[in-house]
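A protein chain is absent from this complex, but the other protein chains hold their places.
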Amino acid sequence: MAYKFNFSFLADRWPAFLEGAWLTVQLTVTSIALGFLVGTICAVLRVYGNGLTRRIVGAYVEIIRNTPLLVQMFIVYFGIASLGVKLSAEVSAVIALVINAGAYTTEIMRAGIESISKTQLEAADCLGLSRFDTIVHVVLLPAMERVYPALSSQFVLLMLASSVTSQISAEELTAVANVIQSDTYRSFEVYLIVAALYISLSFVYRFLFTLTGMILFVRRRKLGTAL
Amino acid sequence: MIQFGPAHVIYILEAVRWTVVLSLVAFAGGAVLGLLLALARVSRSILLRAFSAAYIQTVQGTPLLILLFLAYFGLSLLGYRLAPLVAAGLALTLYVGAFLGEIWRGCIQAVPRTQWEASDCLGLNRFQQYAYIILPQAIRIATPPTVGFMVQVVKNTSLASVIGFVELTRAGQIVNNSTFQPLMVFILVAALYFAICYPLSVASRALERKLNVAR
Partner (left out) sequence: MAFDANGAVLAEPQGDAVVKVRDVVKFFGQLKVLDGVSLDVKAGDMVAIIGRSGSGKSTLLRCMNGLEDIQEGKIVICGHEVGYGQSNRADLRRDVGMVFQSYNLFPHLTVQRNITLALTLVKKKSKAEAQRLAEQVLDQVGLADKMLSYPEQLSGGQQQRVAIARSLALSPQVMLFDEVTSALDPELTVEVLRVMEDLAKGGMTMILVTHEMAFAQRVANQVVFMHKGKVWEAGPTRELFSSPKTSEFAQFIGTGL
C-alpha cells in the first residue's frame, strides 16, 4: 500500500503554524535572556561566593540538570496551581524554562569564569577596581567569549526543548501541530512541517547568536583570534 | 478524591523499570547508529561524510517530541502500527544516535594525527588502524562524555509519556489525575529521576578527572 501525502490543509491553516512559531520565539527569547541573567549571577556566586551560596547554587544546578524538563514543567504548572496561585500556561512555561536555562548557563559560565587567570584579577585589584567592576569589566566578557559556542548550542537546545511546553497547553508551535493533526488526521504531514519549522528556527537562532557574538566580541571580530 | 497513598508510590516506583528499559533500548540503538555516523563523519568518502553531517544537523535541529510524534502517528499512518515502546525506542534511537555520532566524531578526531601516521608507517591497513590504534584510544577519551550523555538519555525518556508509554513520568501523571497532589507526585518523580541521573553525572565527572590526570 502506498501512502498519499496531502498538504492541502496548509492552504487555510498556515497562519496558525506561524502564530505557533511566533509564540515559540517569544517564549524562548524571553527564557534565554532571563535564564542567561540568572545563570550568570549564579555562576559568579558559585565561583566567588561564600561557602553557603556556593553550596546552594551547586545544589540548584545538580537538581535541575539531573531531572527532566517535562517534570520540572509539571511541578511549576500543576504544583504552583495546587498551592492556590494560578499562573497562565505561558508564564509557567517561561518560569520553568528560565530555571532550566539558568542551571545550564551557571555550569557553562562557571567554566568560563574559572578560566580567567588570577593575575587578571590582581591587575584589576591593583588598579583599584571594585569587586563588582572587576567581575563586570574584566571577568564576564572574556569568560563569556570563551564559552560562547557552548552557550549558544545550549540555547538552541533550549529552544527545541521548549516544545514540551505544549504538554501544559502553552499554544506554541508543537501545541498548534497537535491541534491541527487531530482536526485533519494528517499527523505525518503536520509533524513534518513542524519539524521543518523547528530546523529553520534553529538555523535562525544559530545565525543570530553568531551575529550577537560579533557585536559583543569586538576584538575577535577585528583580529579573529582566541583569547 | 483518592488519597495519595503507598499504593501510588509503589505504582510510580514500578514504572521506574520502564524508564530504565527504554533508556537501555535507546542507548543501545543510539550507540550502534552513533558509531556508524561517527565513522561516516571521518570517512574518506565525501558522500558518507555529507550524509552523516546532514543527518546529524537535521535530527539535532528537531525537537525529540516531534520525532516521537513522527514515529508514533506518522508511521502508523504509513501502515505500521507500532506499540508505544517500539515507537519511543525508534525515535530515541534516531535522536541519541545523532548526538552520540557527533560526540564520538570529536573523540576520534581528538586522537593525535601522529597516531595515524605512525600506524600507517607500520603498514597497518585502514581497518587495522581503527581496530588496534585509533578506536581504543578514542574510547578512553569518549567514556566521560558518553556517561554524561546517558543522563540526557534517561531524562529524554520522559517524553515517551506523551505517546502513552507508561514510564515514570506517565505514571506520575496517572497518579496525579486521580489524587490531585501534583506537588507531591511530581517531586517524587523528579527525585527518582535524580536518583538515576545523579550517580551517572558524578561518574562522568570522576572519569573525566581520571582521564585528565592520566594524560
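As written, the chain order gives the labels A and B, with residue 1 at the start of each chain.
Going forward, a residue touches a chain if its C-beta (ideal position, glycine included) is under 8 Å from a C-beta of that chain, and two chains touch if they have at least 3 such contacts.
The structure presented is a predicted model; accordingly, all values stated were derived computationally and were not measured.
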item	value
For the chain not depicted, the shown chains it touches	A
Among A:Ala11, A:Leu52 or A:Cys126, the residue in touch with the chain that has been omitted	A:Cys126
Chain A residues touching the omitted chain (full complex)	119-120, 122-130, 133, 137-138, 141-142, 145, 217, 219, 222-223, 225, 227
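Heads up, the rule we're going with is that only the chains that are shown with their structure count from here on.
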item	value
Chain B residues within the chain A interface of the complex	58, 60-67, 69-70, 73-75, 77-79, 151, 155-156, 158-159, 161-162, 169, 172-173, 176, 180-183, 186-187, 189-190, 193-194, 197-198, 201
Chain A - residues contacting chain B, complex	1, 3, 62-63, 65-72, 74-75, 78-79, 81-83, 160-164, 166-167, 174, 177-178, 181, 187-188, 191-192, 194-195, 198-199, 202-203
